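Note that one protein chain of the assembly has been removed; the remaining protein chains are unaltered in position.
This part shows chain A:
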Amino acid sequence: MDTTHSSPAGSGGTEPVLQEHFDATIARDRRIEPRDWMPEGYRKTLVRQIAQHAHSEIIGMQPEGEWITRAPSLRRKAILFAKVQDEAGHGLYLYSAAETLGADRADLTERLIEGRQKYSSIFNYPTLSFADVGVIGWFVDGAAICNQVPLCRSSYGPYARAMVRICKEESFHQRQGYELLMTMMRGTEEQREMVQDAVDRWWWPSLMMFGPPDDASPNSAQSMAWKIKRHSNDELRQRFVDMTVPQAEKLGVTLPDPELRWNEERGHHDFGTPDWDELMRVIKGDGPCNAQRMERRRTAHEEGAWVREAATAHAAKQAVRAEKGAVA
């Protein structure tokens, strides 16, 4: 799927020369910028990855967005409202990064709602209590940070720069989530049970956020070579587990994995195997909330069509008026 077949696009120089320049730029850890020549496979892989990331931000607003109107204190309401708004902002600048590669936001949105492009499988799970808001911040934003911090060094300039800003905000979100859980754990017995229940439900799906195991991840090698991706799925997953275990201890919750234990020899935690069949089912559209998430996005898009058309029509009329004014 990711071929290195080169495009004739670009200016100056023959293709082998351009390819050589591109390879040297990657080798020197320099950034590729929008106007630089790049192999078509590199461009396609990036568009796919950035679009998927943008879609994830937008679909990811839904599970937590459900709780803004129900947040149990005004302070939590403000924090959550601001967080979900940040995700819309992240979606916006990621779509902009994709547009620097020649993609079009409206087209990418169509691909999403037609199911031709994916978003992170984690958002196909339901949010059943307010503790889920905290656990999503801790696990899901935490896993996103593990995935994304290395992407601040991605070889593609606009993506790398978008990631710097996004990671800063994600780290606030993660801290807010963890702080909510800390507060809940100091509250009533019922609240502590809510937190543990949410941890039980979100742990395994969070581990799946890093993607399939390395030996079953066909696109990874090329992306690593292009420095679009900087660490393998399994490396990132291990890092997430190692970092989360002490945080769980401090919080006073149990991670739902009987095989989880420190391995002195490896210097890492051993942990159980996620249910990869479940991941595949969710990716293929059969998770608990896939249909609901897509339906919401599709409805918002369709019901907003008349608004977008009105804005376009008004802008066109204004342009004509300005022209007439200039002539007169």
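One rule holds in what follows: a residue touches a chain if its C-beta (ideal position, glycine included) is under 8 Å from a C-beta of that chain, and two chains touch if they have at least 3 such contacts; residues count from 1.
Following the convention adopted for this analysis, contacts and distances are computed from a predicted model.
**Q** What does the UniProt entry say the missing chain is called, choosing from "Putative 1,2-phenylacetyl-CoA epoxidase, subunit C", "Acyl carrier protein", "Peptide deformylase" or "Phosphate transport system permease protein"?
**A** "Putative 1,2-phenylacetyl-CoA epoxidase, subunit C"
**Q** Looking beyond the chains shown, say which of A:I113, A:A160, A:M182 or A:M280 touches the absent one.
**A** Touching the chain that is not displayed is residue A:M182.
**Q** Just one of A:D29, A:E190, A:D215 or A:E264 touches the chain that is missing; which is it?
**A** A:E190
**Q** I'm checking contacts with the chain that's been left out. Which of A:L18, A:A51, A:V84 or A:V199 qualifies?
**A** Within the whole complex, the residue contacting the unshown chain is A:V84.
**Q** Could you please point out the chain A residues that touch the chain left off the display?
**A** On the chain A side, contact with the omitted chain comes from 58, 61-62, 65, 68-79, 81-82, 84-85, 88-89, 91-92, 95, 130, 138, 142, 145-146, 149-150, 167, 171-172, 174-176, 178-180, 182-184, 186-188, 190-191, 239, 243, 246-247, 250-251, 296-297, 299-300, 303-314, 317.
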